[in-house]
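Yeah, one chain of the complex is gone here, protein chain that is, but the others are all in their spots.
In order of appearance the chains are A and B, and numbering begins at 1 in each one.
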Amino acid sequence: MDGWRLDGLRLVIEVAATLAFALSGLLEAARRRLDPVGACVAAFLTAFGGGTLRDVLLDRRPFFWVQHTEYVWAVLALTVIALTVLRAQHFALTERAIQVPDALGLGLFAASGVDLALALGHEPLIAVLMGVITGVFGGVLRDIVCNEIPTVFRDHRPYALVAFAGGWLHVGLLQLGVQGEAALLATVAAVAGARGLAVALQWELPGWRT
Amino acid sequence: MDGWRLDGLRLVIEVAATLAFALSGLLEAARRRLDPVGACVAAFLTAFGGGTLRDVLLDRRPFFWVQHTEYVWAVLALTVIALTVLRAQHFALTERAIQVPDALGLGLFAASGVDLALALGHEPLIAVLMGVITGVFGGVLRDIVCNEIPTVFRDHRPYALVAFAGGWLHVGLLQLGVQGEAALLATVAAVAGARGLAVALQWELPGWRT
Partner (left out) sequence: MDGWRLDGLRLVIEVAATLAFALSGLLEAARRRLDPVGACVAAFLTAFGGGTLRDVLLDRRPFFWVQHTEYVWAVLALTVIALTVLRAQHFALTERAIQVPDALGLGLFAASGVDLALALGHEPLIAVLMGVITGVFGGVLRDIVCNEIPTVFRDHRPYALVAFAGGWLHVGLLQLGVQGEAALLATVAAVAGARGLAVALQWELPGWRT
């Protein structure tokens, strides 16, 4: 594929994943009966919190959403639509529908977190952690604001771990000399595939032996 | 009014609002039975958390409280006084007494957040969000530390929304060429007025239709 098509593909994944993350924030807000302001903040935190935390840690500015305010407008619009349209009977369906863009987004955000940290000269381990933070901490911040232990820290599902493994894959591919966009594509595919497998086969992380 | 008087007026609002915010943190700390350290942190977070988060996001230094340590001493003193003097029967009265400086502060902090972000060259939407964060996220951090869903995200009262509207008003006034201090004054008056109306008329934000 040429660069133009890759850029287009990346943009499609990015938009779909951002909306999927925002929707997961809105679902949680609805379950916890937040008001419209809380719903908006939950959507916003889930969609942009991970990348923003990464950028604060890496001391990068401007943030993604500061540079692309159209995404902020989109999340605001999505919140208004959800408040108007979303009913309890849609929750399960919505949750299933966002799994695919969510898994693709996990891969994309993990890989782009790695790319940004490596470009700043960080070690592979730090880059991988930044990738995990990008993909995972939006949901963490959403759950903290909703006064819950973050799901990703207690559900024994391989989510952060898939992002962690994907981050190392991405680092490895780049060190093997694979070209940047191709490595990103491979990482996205691998992360989404592994996440899909983990969901399908109901893989569980081991627990405490106490 | 000349500049000297405006500066004085601004300072009076700033001091009163900061103490009102700190007091709201202390009330919450007393309700949740925090110890003196927790009370101090709750007061501090409520008073300075919003502006500090805004400055971290905008990468501004030094923070307000780093530059004006007299405010930190004032919050420490207020905490000691509250621990000595505050009794359960004072809670309701204190809560009513801080509504006015709180509403004025909401306007002042929203407007000054907008001013700072615009001065850094940000778009109006980002500036307005920074204004809302300045006015509202002190209370959000207080509630997170007190292990509650932030009030402002679930009480269906127009608080963040009033700050949001006030932020846009401030941006609009500045773009119409209104001089900075006059626009600030108008925004403070409008926000405090709208907030007062919202409380008096018990306006409620719509909820989920589920």
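Here, a residue touches a chain if its C-beta (ideal position, glycine included) is under 8 Å from a C-beta of that chain, and two chains touch if they have at least 3 such contacts.
Predicted, not measured: the structure shown is a model, and the values here were computed from it.
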item	value
Candidate in contact with the missing chain, chosen from B:Leu11, B:Val37, B:Ile81 or B:Ala97	B:Val37
Contact footprint on chain A, counting only the chain that is left out	56-57, 59, 122-123, 125-126, 129, 140, 144, 147-150, 152-156, 159-161, 205-210
Touch list for chain B against the chain that is not drawn	30, 32-38, 41-42, 52, 56, 59, 61, 63, 66, 69, 72-73, 83-84, 86-88, 144-147
